[in-house]
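Data block below; observations after.
The other protein chains are all here in position, but one chain of the complex has been omitted.
As written, the chain order gives the labels A and B, with residue 1 at the start of each chain.
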Amino acid sequence: MAQLAELLDAKLTGDGQCEITGLATLQNAKSGQLSFLSNPSYIGQLKTSQASAILIDEKFIDSCPSNKLVTPIPYVSFAKATALFDNSPMPPMGIHDSASVDPSVVLGKNVSIAANAVIAANVALGDDVVIGAGCYVGESASLGNACKLHSNVTLYHRVVLGKNVVIHSGSVIGADGFGFAFDGAKSVKIHQLGGVKIGDDVEIGAGSTIDRGALEDTEIGNGVKIDNQVQIGHNCKIGDHTIICGCAGIAGSVTIGKNCIMGGGSGVVGHITIADNVQVSAMSLVSQPIPESGMYSTGTIQAKTSLWKRNAIRFQQLDSFAKRLKKIENSTDKKQVN
Amino acid sequence: MAQLAELLDAKLTGDGQCEITGLATLQNAKSGQLSFLSNPSYIGQLKTSQASAILIDEKFIDSCPSNKLVTPIPYVSFAKATALFDNSPMPPMGIHDSASVDPSVVLGKNVSIAANAVIAANVALGDDVVIGAGCYVGESASLGNACKLHSNVTLYHRVVLGKNVVIHSGSVIGADGFGFAFDGAKSVKIHQLGGVKIGDDVEIGAGSTIDRGALEDTEIGNGVKIDNQVQIGHNCKIGDHTIICGCAGIAGSVTIGKNCIMGGGSGVVGHITIADNVQVSAMSLVSQPIPESGMYSTGTIQAKTSLWKRNAIRFQQLDSFAKRLKKIENSTDKKQVN
Partner (left out) sequence: MAQLAELLDAKLTGDGQCEITGLATLQNAKSGQLSFLSNPSYIGQLKTSQASAILIDEKFIDSCPSNKLVTPIPYVSFAKATALFDNSPMPPMGIHDSASVDPSVVLGKNVSIAANAVIAANVALGDDVVIGAGCYVGESASLGNACKLHSNVTLYHRVVLGKNVVIHSGSVIGADGFGFAFDGAKSVKIHQLGGVKIGDDVEIGAGSTIDRGALEDTEIGNGVKIDNQVQIGHNCKIGDHTIICGCAGIAGSVTIGKNCIMGGGSGVVGHITIADNVQVSAMSLVSQPIPESGMYSTGTIQAKTSLWKRNAIRFQQLDSFAKRLKKIENSTDKKQVN
């Protein structure tokens, strides 16, 4: 544990010889495991937890009878600990026989390309890049050092990834933006001439889609984290370190600031600009610009359907209520004047 | 038809020699086809239907002039009949030359692995397993007997499927859960050390994603049916026989009970527990625990946009309305007291 304390830059209080073999929550930890206290509402579990050591903020150490690794942000230290105990398989070495790699591809050092992956002409892959089975990387795409595509990811032509970008299976980067001009009878396609540019340290979940720009690039900033089944339309600009939760849908030409959090299933209509440090709650729709940081919501609160229906029907009468209320107030005012 | 009656365990009333060649709705059935009456509101169609036989509940037989197959739940008998008339292609025999199967893979009897599928080290495939073209099955994954992956499915490492699990194309099971700890400047990845465990008789539609757990497994119970484009976050537990309709999004660490129905496009925020036998209506958001069975909803009812907008603007004044209404009531009460 002394070694672990050093790796996590934490101050050890307790038995440095104790061996840590895994990680668990306070409630489920067994002997030999490391846990953490992040949310103070779990402070009561400190006494009963079987964890052999606990990552903890200095101010709570008196409540903790176990071995302690004291650290200013226990949740971040826990995150670092998960890297030490990571049990995911090593990527295969080199290029699999069944992969189809165009002779023009520029390969960095220590690149791994798994079975049945297809790398098109003029692609550039940086050092330590990992391409999973069945991936497709389109013409002239470029992946910075240490990028990792899990299996069955699709990158279209000219998509540019920075360093250390992780993309999970089923995601598609660089498909055509949704652009058509209606000529009175049919929709004429607007060919999408831009690309997609993704910064460093970005992670994109499974089944997400980011479209290429119409004329210029769609841009994802550094450190952006995108969950599963997120849709980002053409021409969007997503600011650094913004977090986009699962199933969110961002329409075309939207600009989102830095350090925002878009809740699960939230949506933004096209051509909207959102400031830095904005949070949008789950399944809320942004239909107007947000020039000011803060948290925003739409919708109603859950209720039993029978009760909900009675109120939802009344929603349709709200404008009438407003006018009738005003009328009553006016008549009362008059009486008071009289 | 006598044979069909036997296979469906139904009581035949009418011409047992009549040959049944296909299935259709009451309205569209032609001679030679079998239909069914499930919803009593279609009872009027019994007289005009061209169906050669009709699956029907005993209590409606007097309204039905055709040959009848009498059965307690006609819709279930119809479902069984669709299996008899299933016209989907047989999976190819054996392992295709272009498939990449690690030598360590343990194969049951009668396994079918289609072209360009990739099966990683230490995978175990039960008897009668079918792996579609272009699938990826990660290290140490395990598939029970009679599992079927349609084309282009991705299973990450250590995903465990029970028996008779069907997964449709494009779905991704076991990608990393969405977990990051913010250190004040950037998001530090929480490596996802858990797995995904799926029970028996589960069906998962196309383009759905189920993430692996952070520390423990994400768990899907027996008989659960999941539609297309459903997202299930890390650490979720979904109870037996629950049905999750298309585009629903379940955030991380959610527990859903047994026999629930999550409507299309519905959502659940993280760390919520939902009881057994709960139904959530389409596009409703569950943001608070549901300890009691029943049907729950959020949202408003559709209206022409011009009308909707007038009422939606008034929603922003609801708290003011409430206070003004109270004030009027108080003043009226006072007058009455006076």
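Operating definition for what follows: contacts are C-beta pairs under 8 Å (C-beta built on N, C-alpha and C of every residue); 3 or more make two chains touch, one makes a residue touch a chain.
Quick caveat, the model's predicted, so the values are computed rather than measured.
The chain omitted from view is touched by exactly one of B:7, B:106 or B:322, namely B:322. Only one of B:12, B:69, B:114 or B:278 touches the chain withheld from this view, namely B:114. Interface residues of chain A with the unshown chain, by the touch rule above, are 98, 100, 116, 118, 120-121, 134, 136, 138-140, 152, 154, 156-157, 170-172, 175-176, 178-193, 207-209, 211, 214-216, 229, 231, 233, 247, 249, 251, 267, 269, 279, 281, 283-288, 290, 294-301, 303, 307, 310-311, 313-315, 317-318, 321, 324-325, 328, 331. Where chain B meets the chain that is not shown, the touching residues are 23-25, 28, 73, 75-76, 78-80, 82-83, 85-89, 96, 98, 114-116, 132-134, 150-152, 168-170, 201, 203, 205-207, 223, 225, 227-229, 241, 243, 245-247, 264-265, 282-283, 299-306, 308-309, 312-313, 315-319, 321-322, 325, 328-329, 332.
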